[in-house]
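Remarks on the structure that follows.
Shown here: the complex without one of its protein chains, the others still in place.
A, B and C label the chains in the order they appear, each numbered from 1.
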Amino acid sequence: MTIEKSKFFTQLRVRFAETDLQGHVFFGNYLIYFDEALTQYQHAIGVTFQDLLNAGVDMFYIRSECEYKSRAFFEDVLNVHARVGSIGNSSITFEFAAIKAHNDELVATGKIVAVIIDPQTKKPTRVPEAFRDAIAKYENQNS
Amino acid sequence: MTIEKSKFFTQLRVRFAETDLQGHVFFGNYLIYFDEALTQYQHAIGVTFQDLLNAGVDMFYIRSECEYKSRAFFEDVLNVHARVGSIGNSSITFEFAAIKAHNDELVATGKIVAVIIDPQTKKPTRVPEAFRDAIAKYENQNS
Amino acid sequence: MTIEKSKFFTQLRVRFAETDLQGHVFFGNYLIYFDEALTQYQHAIGVTFQDLLNAGVDMFYIRSECEYKSRAFFEDVLNVHARVGSIGNSSITFEFAAIKAHNDELVATGKIVAVIIDPQTKKPTRVPEAFRDAIAKYENQNS
Partner (left out) sequence: MTIEKSKFFTQLRVRFAETDLQGHVFFGNYLIYFDEALTQYQHAIGVTFQDLLNAGVDMFYIRSECEYKSRAFFEDVLNVHARVGSIGNSSITFEFAAIKAHNDELVATGKIVAVIIDPQTKKPTRVPEAFRDAIAKYENQNS
């Protein structure tokens, strides 16, 4: 397993709307792909965005990064891998890689740093134990 | 004055992100342009979306239409005209035309039918008199 | 079978990025869903957008319509149905319906009128026989 491929991935197909006049995926759209992979990752570990809201916390993003390694085109099928890189007191760093399904070409890598907040104050608060445990359990399982 | 040009227009410039692999503006993005023109139209008449919320009503869209007359490209400056076509009990039909600023070429026309709703029930309710009056006053003024 | 459900549908899940501050799917994004359904419909009948380009023609959209029947939310799974409503000399009218997978609620219906063009002149040209035949064969098969 290469460093880019994490255990979890979700598959998506590049839509016409996601391309730009250079003929490939608009660079900003990889953040949408990563965000969607994070949504599905949360389903995989069993703590969804809605579960966080139900537990009385919300999640804001404080940082994103993306490196563009090659180009993806209309109808390319991408496996978007996601994993947790690190967890702090109130923040979680998620790591992503978009890889073409048909030839394993790495298209983009990136990170999203999220912070758990109190919905009333919008101030950072501790990552809930249930979220930490679900991540740890998922990441440490053999695939 | 041609039929397409209404008194009100807002000007915008086509962004790189709004193009697609055919090299022109993605067809779905004209609805974003029309929506933005509607926002600015409401400022022109003096009853904004926020004013509607403050008055205890919300506005949902129930229908949209767009006709594509020619193509717009990256960096084209578009004058997006907006006016009210008709007002019913709870609905308002807004009409739009996107015209290239540099040569008056008609790019797209369209409509959005909006309905005023009660935020609690999400059911249609009467278009507020203040909104009707502001529209009538604006549309009937000499430009 | 209700009138809205055509034989073909593709399934998609509402992304966070596709919502707006009213909490539901931004109204313009249904055109992206319909466009994606059209892409997949073309795969189902065996004549893709790339096949059209390879055959020496291109396809532009000249009209779109959308009616919003109810609201879709983050993570809702939508079955987006697509079919051909009519074919003229150079134009094809595609019809769509987005239906919630979990409760069969109709969310939106719409149309896209496409015209086959000559890539050099950008003028309308006859819908290729192979495309007509593929549509007829698919639509007339028992499902």
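The working rule: a contact is a pair of C-beta atoms (placed from the backbone, for glycine too) under 8 Å apart; a residue touches a chain by one contact, two chains touch by 3 or more.
Here the structure is a predicted model, which is why all the values come from computation and not from measurement.
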Touch with the omitted chain, as defined above, among B:17, B:62, B:87 or B:134:
B:17
If the hidden chain were put back, which of C:17, C:62 or C:117 would touch it?
C:17
Chain not shown, touching residues in subunit B
15-17, 32, 35-36, 39, 48-50, 74-75
Can you list, in ascending order, the subunit A residues touching the missing chain?
22, 27-29, 31-32, 35, 58, 60-68, 71
For review purposes, identify every residue of subunit C that touches the missing chain, sorted by number.
16-17, 19-21, 23-24, 26, 28, 73-74
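Here, only the chains that are shown with their structure count from here on.
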Can you tell me the C-alpha superposition angle of subunit A onto subunit C, nearest 5°?
180
Averaging the CA atoms per chain, pick out the one whose centre lands closest to the mean of every protein CA shown.
C
What pair of chains is linked by the largest number of C-beta pairs in contact?
B-C
Please report how many Å separate the Cα centroid of subunit A from that of subunit B, as a whole number.
35
Taking each chain's mean CA coordinate, subunit A and subunit C are separated, in whole Å, by 29
How big is the gap, in whole Å, between where the Cα atoms of subunit B centre and where those of subunit C centre?
24
At least two other chains touched by the same residue of subunit C: list those residues.
32, 35
